[in-house]
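Apart from one protein chain that is not included, each protein chain of the complex appears where it belongs.
As written, the chain order gives the labels A, B and C, with residue 1 at the start of each chain.
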Amino acid sequence: MQAIVKVSPAPGLKVATVAKPTVGPGEVLIAVRHAGVCGTDLHIADWDAWAQGRIKPPVVVGHEFAGEIVATGDGVAGGGLKPGQLVTAEGHIVCGHCLQCRTGNSHICKNTRIIGVDRDGAFAEYVAMPATNVLPLDGIPTTVGAVMDPMGNAFHAVLTAEIPGSTVFVVGCGPIGCFAVGIARAAGAAKVIASDVNDKRLALAQRMGAHVTINATRDDVVRTVLGETGGEGADVVCEMSGVPSALHQAFAAVRMGGRVQLLGIPKGEVPVDFAKEIIFKGITVYGVIGRKMYETWHQMRRYLTAGLLDPRPVITHQFPLARIDEALAAIRSGDAGKIILEIA
Amino acid sequence: MQAIVKVSPAPGLKVATVAKPTVGPGEVLIAVRHAGVCGTDLHIADWDAWAQGRIKPPVVVGHEFAGEIVATGDGVAGGGLKPGQLVTAEGHIVCGHCLQCRTGNSHICKNTRIIGVDRDGAFAEYVAMPATNVLPLDGIPTTVGAVMDPMGNAFHAVLTAEIPGSTVFVVGCGPIGCFAVGIARAAGAAKVIASDVNDKRLALAQRMGAHVTINATRDDVVRTVLGETGGEGADVVCEMSGVPSALHQAFAAVRMGGRVQLLGIPKGEVPVDFAKEIIFKGITVYGVIGRKMYETWHQMRRYLTAGLLDPRPVITHQFPLARIDEALAAIRSGDAGKIILEIA
Amino acid sequence: MQAIVKVSPAPGLKVATVAKPTVGPGEVLIAVRHAGVCGTDLHIADWDAWAQGRIKPPVVVGHEFAGEIVATGDGVAGGGLKPGQLVTAEGHIVCGHCLQCRTGNSHICKNTRIIGVDRDGAFAEYVAMPATNVLPLDGIPTTVGAVMDPMGNAFHAVLTAEIPGSTVFVVGCGPIGCFAVGIARAAGAAKVIASDVNDKRLALAQRMGAHVTINATRDDVVRTVLGETGGEGADVVCEMSGVPSALHQAFAAVRMGGRVQLLGIPKGEVPVDFAKEIIFKGITVYGVIGRKMYETWHQMRRYLTAGLLDPRPVITHQFPLARIDEALAAIRSGDAGKIILEIA
Partner (left out) sequence: MQAIVKVSPAPGLKVATVAKPTVGPGEVLIAVRHAGVCGTDLHIADWDAWAQGRIKPPVVVGHEFAGEIVATGDGVAGGGLKPGQLVTAEGHIVCGHCLQCRTGNSHICKNTRIIGVDRDGAFAEYVAMPATNVLPLDGIPTTVGAVMDPMGNAFHAVLTAEIPGSTVFVVGCGPIGCFAVGIARAAGAAKVIASDVNDKRLALAQRMGAHVTINATRDDVVRTVLGETGGEGADVVCEMSGVPSALHQAFAAVRMGGRVQLLGIPKGEVPVDFAKEIIFKGITVYGVIGRKMYETWHQMRRYLTAGLLDPRPVITHQFPLARIDEALAAIRSGDAGKIILEIA
């Protein structure tokens, strides 16, 4: 089959012909239709320090996707998964045995293996997945199914805070930030404020429902948030950028006793004034990683099938598998929303 | 009356004769019996940068105390407070009007005025307090009542985490850390580990119930905590030291998905690797300030009157009011637990 | 001044001239503009068993209102309340001293005194209220302000459950049920189902946003809810009717592990099969009484000022003070939504 492969420990990704995966016990074989391209894929292509430490080539990349079940392995029957069904999947394959897995926190399983990173992934005609990781789309289109993995991060970030009636400040309007804006609106936020340095992304955030957008290159972010919240600060801040200056804005813009959800990954260390930024404000800070298995997926399917949220405006580009380089270039431009690959 | 006064904007505290406070509407006049000496009092005595920015001399210092009600103002009758009653008091006087006060979070009232800091305090024969801040001791001795304010910080830090059956790591064994050890034990922690750089303080922590103590100058703190927790890390970490290296130990020693309660106040900024220390671990970080009004006080009185906790081993020194300089010297030595002044 | 008074221990309410209230320390005098008529007022008028046990005539009735501050007593200044301000008020006057009041649960203060029940109320040209009970309308019209007390019950019932993405079943479409429908929609419920025996009320529920309405006299309520929820049952059920058969429907229609909020007051005892209706389903049942002081009011003002909710369709009738009998008749008809009195 055709797949996008990290062939060797060096920059670049190749479109290559590789063996079609077989389906083991408890697994499902899926013919991929659409797949989402993520910053992680860019790191792998660029062969940066993180990729060099983690990836063992050759590996098929890609971890966000949706497609059609074409075969099921032994022991799968009970779960209702069947050939012909359109599905998406959680890309984190967890051990099921560790303390976290046994106490309802698989999203922080210490033994997590990520498809497209630690084992073959979804930028391919076929991918094999454990049945437990597979979720029926129930009418959600595969273009949307292909972005449910990153959208799940946004759901996790937003819905672990108390949103109805709250003021929510989303810092960073990449795809996950834009999803977060839409989710906060759907969950009954009283006011959603979004900041970024890129006007195209801010326009996307606005389209997803942001009441107020702030271009951090032109406006005083903290002052604007305080002004929009009667001087109190936002009840909930979702930090989606990983930019050090934005992190400080997150802490400065949250109200006394508020909640900061940290999802964006800063490079290296950021100096923090714990007293002023966290302790004296009495705030709660939560590290968002992955998606709750499978509460987040359940919530997400509820929102999507109920029509509470339409994430499609965030999908700005679509390319065939072979044009992965153009997809990566669009991400690099900083102007793109979510980019998906059309595979079948 | 006799009182300890910050007389002028310069280092030092004076024992002086000042006017006895009068009791206004809604207030209670208390004859102080015992008062606790706090690091804050040391900052005021030393006239450090914080004190220079906050204190407007002359002011009677001291914010931790217990004593006997000697008079009640108009409108106090309803609450059951009566002359002759032994009481302690919350030292944070809050506005009652701001968003935080109106939504059950007075401990982070933006308009908080602290006795002994922003208005006359408790190192005096008499202190006037709003009746709402006053709590009957119900048989708790005034020596213990005098330390309920800082012990309340420990209660707030410990009991906002889930303690029964948990492993708890207390970083820093000053008085509040030692209280936290005892509270964690009383609340059913499965294992309590405590670290400090001072063996006398570690001995106090052990006396308060720590199963394991670690001297950070000699032992590898993080390795020890991991070893004592089956390699997982502690479920709950209470950071009571404010020391930058200890903060990193707090984050390294908490388990995936655990909770870090931050109470110790670092000076200035501390560089943090948000990805590694917070986000990828999926932890929750909570800034502990003050005491919940008055849930924390209710819990504290329950523990003390039920005999779940005996905080007296933490009280290592007792001085008459006039010997405040010796009390401050004992704090400076680093060897002391809690120090109280005998006033009447 | 003119007021509606329960004059003597017998059926009936009278429009009478009574003394204008004076304003004590910590109180605010309010010129009432609009007041809501409640089932409680009907019980008082009818002099039923409850009224006979509780009311000590003569008393001015009415507990839901909004109006303009005309005077403030001593000690009120700090809170920002000023003559000329339009306000509403919490009708439960609590002691501030009991365990519940001291631990953030004033809504269940054992010493609660309700205006218009235990002391003079709001069906009058003027009413005096403790300043702490008074809330600025901040642009909310007084017609809406007059119904914020009962709407607060609905907010309390709905927002103490987890609503975003949930299926919500509201049992009983009186005014509070209709408010609950609108609040659940605003808070991001995926599907809101409402039942009643009266088509006019169901039409109101639909106008407030119910996706599905069920007339319990014609349709199988439980079967319909199960059908609309994929056979699972509703995540959250708000029982607003107090009707025994509806209570059983509430338990039968909630999903395994779901939550039932009980607000409607059944007369007398209702036989319950605890094993089948509660225990084997692993559900949580919560008794809703009053409004959280003042979290509920804060949420409510947020929803109303942000435009998340327009409760005005629920207000179906408006009468001048003197026509209280027509107001009570409209409630008795069972067809009315919320009824308000125009006072000034």
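Quick note on the criterion: a contact is a pair of C-beta atoms (placed from the backbone, for glycine too) under 8 Å apart; a residue touches a chain by one contact, two chains touch by 3 or more.
The structure presented is a predicted model; accordingly, all values stated were derived computationally and were not measured.
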Candidates A:280, A:294 or A:319 - the one touching the absent chain: A:294
Absent-chain contact - pick from C:53, C:84, C:139 or C:287: C:287
Contacting the left-out chain in the complete assembly, out of C:6, C:201 or C:255: C:255
Options B:159, B:247, B:270 or B:341, residue touching the unrepresented chain: B:159
On chain A, residues whose C-beta touches the chain left out of the figure: 25-26, 74-75, 78-80, 95-97, 99, 102-104, 132, 294-295, 297-298
Contacts of chain B with the absent chain, listed as residue ranges: 159, 163-166, 186-188, 190-191, 299, 302-303, 305-306, 308
For chain C, residues in touch with the removed chain: 99-100, 105, 107-108, 110, 232, 247, 255-257, 262-263, 265-266, 268-275, 278-290
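One rule holds in what follows: only the chains that are shown with their structure count from here on.
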Distance between chain centroids, defined by C-alpha means - chain A, chain C (Å): 41
Of all residues in chain C, the ones touching two or more other chains: none
